[in-house]
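Of the protein chains in this complex, all but one are displayed in their positions.
Note that the chains take the letters A, B and C in the order they are written out, and that residue 1 is the start of every chain.
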Amino acid sequence: MLHFECDYLEGCHENIMHALIESNTEQTSGYGEDEFCARAKKLILDECKKDGAVVHFLVGGTQTNMTVIASLLKPYQGVLSAESGHINVHETGAIESTGHKVLALPGNHGKISASQVRAAMEGHKMDAAHEHIVQPGMVYISNPTECGTIYNRKELQELRSVCKEYDLPLFMDGARLGYALTAKDNDLTLEEIAACCDVFYIGGTKTGALFGEAVVITDKKYQKDFRYYIKQKGGMLAKGRLLGIQFETLFTDGLYLKIAGEAINKAELIKKILEEKGCQFLYPPQSNQLFPFIPDRWLQILQKNFVFEPWGVKKDDTTAVRICTSALTSQKNFDALCTALNELQQVL
Amino acid sequence: MLHFECDYLEGCHENIMHALIESNTEQTSGYGEDEFCARAKKLILDECKKDGAVVHFLVGGTQTNMTVIASLLKPYQGVLSAESGHINVHETGAIESTGHKVLALPGNHGKISASQVRAAMEGHKMDAAHEHIVQPGMVYISNPTECGTIYNRKELQELRSVCKEYDLPLFMDGARLGYALTAKDNDLTLEEIAACCDVFYIGGTKTGALFGEAVVITDKKYQKDFRYYIKQKGGMLAKGRLLGIQFETLFTDGLYLKIAGEAINKAELIKKILEEKGCQFLYPPQSNQLFPFIPDRWLQILQKNFVFEPWGVKKDDTTAVRICTSALTSQKNFDALCTALNELQQVL
Amino acid sequence: MLHFECDYLEGCHENIMHALIESNTEQTSGYGEDEFCARAKKLILDECKKDGAVVHFLVGGTQTNMTVIASLLKPYQGVLSAESGHINVHETGAIESTGHKVLALPGNHGKISASQVRAAMEGHKMDAAHEHIVQPGMVYISNPTECGTIYNRKELQELRSVCKEYDLPLFMDGARLGYALTAKDNDLTLEEIAACCDVFYIGGTKTGALFGEAVVITDKKYQKDFRYYIKQKGGMLAKGRLLGIQFETLFTDGLYLKIAGEAINKAELIKKILEEKGCQFLYPPQSNQLFPFIPDRWLQILQKNFVFEPWGVKKDDTTAVRICTSALTSQKNFDALCTALNELQQVL
Partner (left out) sequence: MLHFECDYLEGCHENIMHALIESNTEQTSGYGEDEFCARAKKLILDECKKDGAVVHFLVGGTQTNMTVIASLLKPYQGVLSAESGHINVHETGAIESTGHKVLALPGNHGKISASQVRAAMEGHKMDAAHEHIVQPGMVYISNPTECGTIYNRKELQELRSVCKEYDLPLFMDGARLGYALTAKDNDLTLEEIAACCDVFYIGGTKTGALFGEAVVITDKKYQKDFRYYIKQKGGMLAKGRLLGIQFETLFTDGLYLKIAGEAINKAELIKKILEEKGCQFLYPPQSNQLFPFIPDRWLQILQKNFVFEPWGVKKDDTTAVRICTSALTSQKNFDALCTALNELQQVL
């Protein structure tokens, strides 16, 4: 079977594997206080171009979300998020386990807007009983979202602006950030994201690394003692250098955006074939995750050789599935999928 | 000003005050291990007629909700509740502060149904990623609800049945239970509630007491070490006898239901006047909390002498407000309100 | 039986009972936003003479400790406390339930010193692995302590000074504060306590009230949104005026210190009799809690009529017990105890 159901199916990019092999017997300090991490941080900060920003490396996304959010909120505060936000639906209550409510806002294909944030803040302030209600204390977005959509510059700057007005930290979950930055519709740079977000992370796990998320904290007031949080939440890797080695590789010679871009190109081609065949999409297809409605008779054929993720929505005789490409999708698998799709009979 | 905005405006029923005066210099053990508490518990259990049930006294509703829910759930579980549930919207995230997500279901005027619970359980079970999702671990209802509506016997028995099927504890917030039990539409008895719910509480604060909620745990498997929870969550009153004295009084000679019934009678009369005048209601008026749409020109007149609670909903030239009666509403205030309402000009 | 085992055996002082009776039918806003609370706060602040301080009322001690401490600490911080501190041993882990470690220091009869705080802070800072260790984030003391001892001015000012140096909030648990302020050895005033502590509370429960603790937050930086904490932790009383009524009474015409002083006088006399009889004390007898070693043959006689609390320590043929007086100890009970003690045969 050839797998396209998610973007964490393989090991890592060959450059990362080489770096791991090469460094294997070298001795370094533990817990991320090594030269690999130092160099990787510098490379990332060079691209963020945000004075005073700092970088921390964590192992996975849920861990990163809970650690960052726990560090930003006071105990009586909650986090504004799209209803479909990963923290709201796919982390087994990790945020609540740290004592905080996720304040879910209806998403527009996974995105929330500045005006929704403003309405939430004004609504809270105006409520006579506001002390009986969880206070919105920060904004969580992901880019791309769980629906594969991306934020554009205008949307992000408006969020930045409303967050500043209400003194709310803005946190971007970038578990798939590479695929947002290389999406065809994208008009944002890493530098602009660093300028807009108080905290964001650059996902490695789904973009060529074995694992790893690089958290960038741009605002000094959220930087203090962050390593205590990492340790307490169980995210401090003993052999922290593994994160440094991987991110140093990803941020050398533009590898990160290069391989993310290749995945986007593959996704664009799949999208184009599906569109030409007459498929509709559950969400606007913008990044490496596509959510087409596939005719059930096609699925019967395709599922003999390919794995997609069923997405729980049916329409007429079609079923929405998730099809992902990633930085590690092989040309061979991709070609096989294109061929198979091309051979399918057009939707009427 | 005469106040009708809520049902915790005055001190306590005169019988309670007498009991407090009489017992004042008596010496008793602390923390609820006194004779007053023992007698009060017996009186309550006599009415519940549920073998093996136990009673604990706590001070207030939010405290009770968080203590009970924390005792019933495993760390990765959440509590199913109506969106409008007190635990979801008016407890500053107390439930989340104990690590649990409130799993909100759309309410039918504050009520949730057995079929919603079933759907939530089946949906969770069927989701391939269910380990990444908070597991529904119990059901929270309130009776009356935050909307003043009540559960009937059929609804409660169906909830009982579905909870049993999925091994979910059923917890009823009875902060205003007296007003449910004496409501005109009610067909439930305390005994039936004790038979259906694993845990429920009989609210004192809003029904004639200075404060106090009597938690009844009917199922043995949820009884173990409950006093540890009370103490840890800050709910163990040093002079616990104050709770015993109050509940002993309320459950002597049927005082609790008698005074709740008087409040219901008052609410019924107010409702009748408003209906006759042509008012509509935001929620079906069933208990001591009424949510009429009051014409704005009436409000201008009424608000010179009466306080209602604005409920944040407008329709045409009317505004929804909350009008409450309680076990302590004086005849004088009630008469004044009736007179004032009767004098208003009919809605066209 | 006449009870001396603790200081929360009776109801309340008669002045408080009168105030409750008088106000009983009056209508007020809920949740402490009433005129009784406003007046009580003013009376307390007038005595504290600390510009910018604010007062909040909570129901009980454990609740107050967990609420205050949760509001002062960051998630990775712990609270320095004497090993015998109430938060460390008698709150069923309430502090830990909010996510924080109690960092226990060996106590000197329940007291900790500025030099211990300094050593803890320096030790933490110097440890190369300090990010792997809970960071001390505040200091908790109680006055009187669990051992009945009191802090003098010099000790408190030194704690104030070291806390300021390390930017640690200093929190005094004053569940029995009246008995410290009226102790014979005391050289502190309420004003000085307000000047030294960032947060402290004036206990009502054990000093003549039915219940209630008045939290004074002197430093502005710890005042923000404190009512959210109270609500979330379950401590916001619906009929909050009950707290206002009680503290208004206690702080009218110096009642609080007057009745605390009467309890101290009784304790002093009991202590004097015991000392004259040759008894030794487990801890220096300084306030309303005495911990004498009572000869076992005396106990056999006394326990026919009197209840003391066994304290789990034996020495030769004596047993340490706790004997408490309180603001509500009756003259009759006190006289009976004195007579009984005087009749005992001197220790050899």
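The rule we apply is simple: a contact is a pair of C-beta atoms (placed from the backbone, for glycine too) under 8 Å apart; a residue touches a chain by one contact, two chains touch by 3 or more.
As the structure is a prediction and not an experimental result, all values here were calculated from the model.
The hidden chain makes contact, of the residues B:Lys231, B:Lys266 or B:Arg322, with B:Lys231. When the full complex is taken into account, the listed residue touching the unshown chain is A:Leu20, out of A:Leu20, A:Ala38 or A:Leu269.
Looking at A:Ser71, A:Asn88, A:Gln116 or A:Thr205, the residue that reaches the missing chain in the full complex is A:Thr205. Contact with the chain not shown here comes from a single listed residue; of A:Arg118, A:Arg153 or A:Lys231, that residue is A:Lys231. The chain not shown here is touched by just one of C:Ile133, C:Ala195 or C:Ile301, and that residue is C:Ile133. For subunit B, the residues in touch with the chain missing from this view are 31, 70-71, 74-76, 98-99, 131-132, 135, 225, 227-229, 231-232, 236.
Within the complete assembly, residues 2-3, 6, 8-12, 14, 17, 20-21, 23-30, 59-63, 66-67, 91-94, 97-98, 205-206, 210-211, 228, 231-239, 242, 328, 330 of subunit A touch the chain that is not shown.
As for the chain not pictured, it touches subunit C at residues 75-76, 78, 89-93, 96-102, 127-129, 131-135, 310.
Going forward, only the chains that are shown with their structure count from here on.
Same-residue interface: subunit A and subunit C share over half of the residue numbers found at their contact. If you average the Cα atoms of subunit A and of subunit B, the two centres end up 42 Å apart. The distance from the centre of subunit B to the centre of subunit C, each centre being the mean of the chain's C-alpha atoms, comes to 34 Å. Of all residues in subunit C, those that touch two or more other chains are 98, 228, 231-232, 236.
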